[in-house]
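Just below is one structure, and these are the notes that go with it.
Now for subunit A:
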Amino acid sequence: MSRTRKVAATAALLAGALALTACSTNREEATGGGGGSCDTSKGTLVVGFIAPLSGSLSALGLGMKNSTDLAVNQANQNCTVPGYRLALQAEDDQATAQIAGQAATKLASDPNVVGVIGTLNSSTAQSAAPILANKKIVEISPANTNPALTQGDNYQSAPSRPNATYFRTATTDAIQGPFAAQYMVQKAGKKNIAVIDDGKTYGAGLASQFATEAEKLGATVVAREKVGEKDTDFSGVIAKIRPTNPDAVYYGGEYPVAGPLSKQLADAGLNIPLMGGDGIVDKTYVSLGGREGDLATNVGAPPEQLPSAKAFIDAYAAAGYSEPFSAYGALTYDAANVLIQGVAKAVGNGTFSDATRDGLISAVQATNLQGATGAISFDQYGDTTNKVLTVYSVQGGEFKPLETGTYPAS
Partner candidate 1 sequence: MHAVEETPRLSTFLSQIANGLVLGSLIALIALGYTMVYGIITLINFAHGEIFMVGAYGGLATLTYILPTAIATTWYFALPIALVAGAIVAMLIAVAMERFAYRPLRNAPRLAPLITALGVSVALQEAMRVFYPGATAALPFPNLFIEGAVVIPIGDGVVIRYVGILLIVMSLVLAFGLERFVERTRLGRAMRATSQDRDVARLMGIDPDRVIVLTFAIGGALAGVAGVLYGSYLNNINIDMGFQNGIFAFTAAVLGGIGNIRGAVVGGLVIGLVKALGGQYLPGGTAYDYVWIFVVLIIVLVFRPQGFFGESERVRA
Partner candidate 2 sequence: MSENPQTADGTPTDGTTTDGTTTDGTSAAAEAVVEVEAPPEEVTAELAEDMHIATGTREPILVSSGVTMQFGGLRALSDVNLSLHEGEIIGLIGPNGAGKTTFFNCLTGLYTPTSGQVTLRGRAMPQDPARVTEAGVARTFQNIRLFPSMTATENVLVGRHVRMKQGPISSLLHGPRFRRSEAEAAERAEKLLAFVGLTRFSDELARNLPYGDQRRLEIARALATDPSVLLLDEPTAGMNAQETEATRQLIFAIRDLGVSVVVIEHDTKFIFTLCDRVLVLVQGELLVEGSPDEVRGDPRVVEAYLGAPPEEVSAQLQTGGAADGAGTAEGKSE
């Protein structure tokens, strides 16, 4: 009896699998994937990619992967690297340092890998960057914000660059946090601020940089709390900060926590604005409970004012990816383009080999590109010189730019 069922179930599964794929034959070249009419006689170069593609952070990781894919496809269509087809090889680091190291090793042992885009988490970058640097493979992260990655462990006293091949298009916590503090204290006039973070590299770093600057500017940090990255019930934290009578909350972390946190603040009668960093600038923030008047900082000038950003958003929509590009999409797209431009410059009309890698590093170092997030170039540590940041506020259900500036204010 049970075997009958098993056979039937297997048959049904097989039939289903075939039916799913029977819609169209895969015979023709997929558009964009094969390089169209470009000359690809010299072979395939691989753009490596490392980020979490499974698990709870996969939403961000998949958005990054799609954005990289978009840049690679565009490059193939535009014949950006003459003679070569570019291919994206995405590796899942499961947001764990150890797996990221393994993925980096895997990519590093492939001679066709020109560079790596990623990682998402600073902890995974700490594992991957040295491995890639050892093989002179360029890594450009769109999301790592830990200052130590570019300026060494003693970044405050004696900055020194640990890995010459590591770059990032993301600004460090050391810039974004203070910028937010300046706005909050000086422009918005908040004096009693509760600071909450999610304990992760990004959130905790941002929050502590914010808190330091805010106190320097004369405000009081009335409460300093942590929440779990997977928490959903913040009533405990809110009840705890309530008696301190904050007039604003700064949250270091990402939107899956920030949205509900904002909502629950209001539910508990604390009608004060919540401010966060680039990690909360996502339309999901509002649907998860983000309120009118909440604030956020983001890297670069507002996309509406930058045609390149608009182009990215449109192209992403046109490509029909099933996941949104999420918080780091534009920065990833820029990072991928920096790499691709660098490869084009370094390879020129020649061929790619290990000897090209030094040229590629200096080409990336000398990047001067108008990207989706603004002008991109790197300083001597590999940090982006694009220190333009924009303050956004939720108005009419979405983030609207309030003002754009740089830090340190110049």
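Note that in this section a contact is a pair of C-beta atoms (placed from the backbone, for glycine too) under 8 Å apart; a residue touches a chain by one contact, two chains touch by 3 or more; residues count from 1.
Regarding selection, all candidates are chains of the complex that A comes from, given by their letters.
From a predicted model like this one, the values you see are computed outputs, not experimental measurements.
Colleague: Between 1 or 2, which touches subunit A here in the complex?
Modeller: It is 1 that touches subunit A.
Colleague: Under the stated contact criterion, what part of subunit A meets candidate 1 in this complex?
Modeller: 56, 58-59, 62, 199, 225-228, 230, 232-233, 235-237, 239-240, 242-243, 245, 256, 259-260, 263-264, 267-269, 284, 287-289, 323
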